[in-house]
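Encoded as structure tokens, here's the structure I'll be asking about.
One protein chain is absent from this view; the other protein chains keep their places.
The block that comes next holds chain A.
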């Protein structure tokens, strides 16, 4: 770098620019060389130094070289001057106090006649304004002049960018610039400028209808263009517009939908985003249908893109836009059958979520689940296992809606289920258990009916569904007396609703099922025994456990059943047998409705006595460190509300898993493992996080509280949801007030302190308050008044002073926050004061202080400085109010 030969020097500088960074230790040694070359008479040497400085400038370098850069800012050679202007950006960034020195010259350059210089300055301001637009509002008139006068496309684009940042801050400014921007948009031949105008109008001037209309018409042109780049940008502009002006998107529906099949993936993704923006309650069915068809045809990547956005849109805000849940559930089923579908987890989550939240959708849900379960081909597809898991759970949980119980049982026990991972297989087995309980219950019920009416006819069997709930209620009440059972209040309150659902669907759902005869029942039990028998040797504990449970139950029931049948016992006696009691009890247990659980639910659970949550379990982690925790997505069995403590030991044994009895010595983890019910995978945007079920104390008030709360919320959501023009009533979707909404991450980046000081410094300059760096002892109000006075005097030569004062007064409120800015100013000043003491000593008198200051600092440029800079700054600052009004 210090070589006298230019070629060597250029190589050296070049290498420095490419390899040095802030932490390079030798950086300190370059200062003098840079200084020498910056003031070199050879413009190319100066240019080299500037070039390198723009890459390597640190706080120290920026501080030390500010005077040189300052003098280059007014260099006679455009070649050097424009580079000096550009380097200022980096210098300001590193060393904000340089603003005090260089800013005025920078602004002067804005009025330069050379387009290259103006381009460079505007570029710098564009960068500065993108970081902190508010500070540059006072310069708006300058930019406006450039906007109107300039013919250079590059400069126009940059000025438009600046205005896009400034306009939202100052409505009067926005009003003023709409017309010129529209004019440029109309006449310009450059697509880039036109697009920039469109974007500026759509992002920052959205309230000005004439401008928006013109912009949208231009967007339409872009969308129909041959060039894929323009089409892509057109779509992007539309998605900017979509937030405020959805009509713009709807107007251009056709090209947007056409773009979905474009060969360019960028365009496809962008148009997909737009299509999703168009989705509303009224058209969600059609749009989703179209999209799923597109997904069928497109490549795997885009297919999943489509599916995930459909899923996300439909489930947004607790299925806000879905009215017809039967349709939506079928759609989920269809999606599953798309060959490239990779959305298993999301579909799984939604299937279960809908099951719990939307009662009216359950019938359809079970049908979809049956179709999925029954198809042996699906079992081979690994990515669908999660969905099948949900389907199995749904089928078991809402078994009362199932059409053909035997068919379902076969599906759950089909041999290909051995392709499933163990955790899902456990869910299958548990669902089979639920189905079995329901079958047995129906069988008993039907016998009872037969007892009453004499002769068992298929007609009665057909209607058993509608009778069942009533009977169940009776039974549960009798059981309550006999066995001292405490039923969850929800259990009884919800029966009537269930009942109505039942009656509505009884014809379609239940009558399809074949009659449950004694033979078929025994056959079913045999089959279960046969299929699950081998599983008692299964490796996986979950599967093993469940298989053993169900087998034990089957053997118990079978023995009784056969006994009863052979002895031809009276039906009434049969009711008293242990088996029927067990079955009824189990049925009642499973029939309990499961609701969504709020995120904060666990917080409301009272801590049971003797459980020390604060106990330090660190030692445990050392021991259990390598034990894999059960995956939280595995479905456990049993229900949170099921904590009926039964006295019958046999039942207690059978249900040791489901019942809420928790050994208090076990840790919470253990508890979670055992009762890991509905611990759905917690996803980022999950609407409800299914946290722990209200733990192990069913009688604590949390349960009833929750139920009451749910009921209340359901009403509330009904009120909110009701739309006057809705033809079909939307089913109730259970919502929780807390925990439904996942707080948005705060995306607003806090401005860095450096930026603060930078903007503070710029504000100072623009307010002309740099004049008194040594006056930090005077209070702000004093200062501002003296500031005004000073301005007045300085301008007296140009403008009549009265007018000046008025303008000065108006100016104050239009600025962001005079108080804070002056505080800022003090702060910055103080810091700077320490460093610059030597340079700025001996000033303090308002009037000529500015001139003095700069002359003190840069004696060399004294004369030029005196000549124009103060006048310039003053003459532009008061223009603001004039312009804005």
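Just so we're on the same page, contacts are C-beta pairs under 8 Å (C-beta built on N, C-alpha and C of every residue); 3 or more make two chains touch, one makes a residue touch a chain; residues count from 1.
One rule holds for everything that comes next: contacts and distances are computed from a predicted model.
Name of the non-displayed chain as stated in its UniProt record, restricted to "NADPH-adrenodoxin reductase", "AP complex subunit sigma", "Beta-adaptin appendage C-terminal subdomain domain-containing protein" or "UspA domain-containing protein": "AP complex subunit sigma".
Note that of A:103, A:143 or A:232, the residue touching the chain absent from this view is A:232. Within the complete assembly, A:124 is the residue of A:1, A:124 or A:543 that touches the hidden chain. For the chain left out of this panel, the touching residue among A:1, A:46, A:72 or A:86 is A:86.
From the set A:6, A:247 or A:518, the residue in touch with the chain omitted from the display is A:6, counting the whole complex. Those residues of chain A that touch the chain absent from the view are 4-8, 10-11, 14, 18, 21-22, 42, 44, 50-51, 54-55, 79, 82-83, 86-87, 89-90, 116, 119-120, 123-124, 126-127, 130, 153-154, 157-158, 161, 191-192, 195-196, 228-229, 231-233, 263-267, 269.
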